Structures are given as C-alpha cells and as structure tokens.
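One structure coming up, written as structure tokens, with questions to follow.
Coming up: chain A.
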Amino acid sequence: MSPLWSAQMIAFFLISLFILACAVMMLSFRKVVYMALAVGGVFIGCAALYILLGAEFVGIAQVVVYAGAITILILFAIMLTNHEATEPEEPWTVRKALAAVGCFLLGVTLLFVIRGQAWPQGDPSVDVNQGMSNTLAIGEALFKSYMIPFELVSLLLTVALVGAVILAQQRKGDQ
Partner candidate 1 sequence: MGGTGAIQIPTGSILALGAILFCIGLYGALTKRNLIMVLVSIELMLNAANVNLVAFSRLGVSPNLNGQIFSLFTITVAAAEIAVGLALLLAVFRVRKTTEVRDLDLHRR
Partner candidate 2 sequence: MGLVAWSVAIPLLAGLVTIFLPSRACGVARALSLVSSLLTVVLAICVWVLSAAQPAGFHAQSSLPWFTLPNLWQGTDLAVHLSFGVDALSLPIWSLAILISAVAAWAAATADDWRERGKLRFLWLDLGSAGVIGVFAATDLFTLLVAVELTLVSAFFLVHLFSRGAARGAALQLLIYRGLASVFLITAIVGMAYGLAGGFGDATVAAQSGAVLTFDIPKLLSQHVDASVFPAVARSWLFLLLLLGVFMEEALVPLHSWYPAVTAGAERWVNLWLGGIVTKTGAYLLLRFGAGLLPDQVQHWGALLGWLGVINILYGAFAAWGASGWRRLVTFSSISHMGLFLLGVASATTAGAQGAMFLIISSGLLTALLFFLAGGVEARVGTERFDKLGGLSSSLPLLSGFLLTGALGALGLPLTSGFISEIQAFMGSFRTYPGLSFVALLGLILSAVYLLYAMERTTFGRPGPALEATQGAADLTGAEWVPVLILTAMVLLVGVWPSVLGHWFNPAAGALLRIGG
C-alpha cells in the first residue's frame, strides 16, 4: 500500500478539515447572512474534494451551481426577507437535546458501520473516462445512456423555474 502521508492524503485531510470547519461554523453563527457564507465554504470544499477524486466536471459544476447560484440565491432570499434576522440565543429544550443526541448517535453508528466494513479501494487499471477527458466522457454518457433521465431533469428544472416564478409573484390580492 501507498504511504499514509502521501500528497493526496494531506490534501484530503486539509479539505476535510475545511469542510467540517465551515459546517460547524454554519451551526454556530447566529447571524443568518454569516451562516449562508459559511455554507458557501462547505460547497467549495466539496468541489475541491471532487476534483481531488478525479471528478473535475462535477467539481466545477458544484462550484458553479452550489457555490455560485445557490449561495447567491440564498443571500437574495435573506435580503428580501428580514435580513437583520438572527438566531436568538436559545435555551436547551428537550427537543433540541434529543436532536443533538439523535444526530450524535446516528453519526457514531454510521462511523461504526463504516469502520466495521472492508471497503473496496477502486481498480487502478480501469479508466473511468475511457481515455477521454472527464468532461467528454460525462457528455457521452449523458447523451447516450442517460438520455431520457437527462431530458426529464431538464423538464423538472423548467417546471421548477416556472413554479418558482409563479409562487414568488406578487399577487393582486396581496399587499
């Protein structure tokens, strides 16, 4: 096996740290706008991880869609509503405690499950891109074997677009 502290491994470690730090920050900030920015950090970290794993196209898409579009959209939404909103300091209610315990236990269990299994480590000899660049290979697959899901997703996007416009429209009856 390869040495434990290879360049890849170090990169992964740093990226993970960044992602988790951003996520925890999101939880702990109280101003909504900061939270949105912290999430943007998580998205970018994930994009870096994808690129590290050789999925350049997905990584770029992640940056464009998540870090770009979605984060901006969220910021817009915050601005359109009460942008001064803060999460109030909240006492530990039973529900919150239960949620914390539940999530913690769930995470611990999942980690145990992950530890308990022997995972495959991929097959170095196989080229997932079949000799092409990653973008080209994904394009081939999307327009050949995933034609119909692709079209359906486009339809879904259109519907979502139209729906979002209609929902967000100011209606006559409203002030």
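Note that in this section contacts are C-beta pairs under 8 Å (C-beta built on N, C-alpha and C of every residue); 3 or more make two chains touch, one makes a residue touch a chain; residues count from 1.
The candidates were selected such that all candidates are chains of the complex that A comes from, given by their letters.
The structure displayed is predicted, hence computed values, not measured ones.
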| item | value |
| --- | --- |
| Selected partner (touches chain A in the complex), from 1 or 2 | 1 |
| Complex contact set, residues of chain A against candidate 1 | 1-3, 6, 8-9, 12, 16, 19-20, 23-24, 26-27, 32, 35-36, 39, 42-43, 46, 49-50, 52-55, 57-58, 61-62, 65-66, 69-70, 73-74, 76-78, 80-82, 85, 87-88, 90, 95-96, 99-100, 102-104, 106-107, 110-111, 114-115, 117, 119-131, 134, 137-138, 141-142, 146, 149, 153, 156-157, 159-161, 163-168, 170, 174-175 |
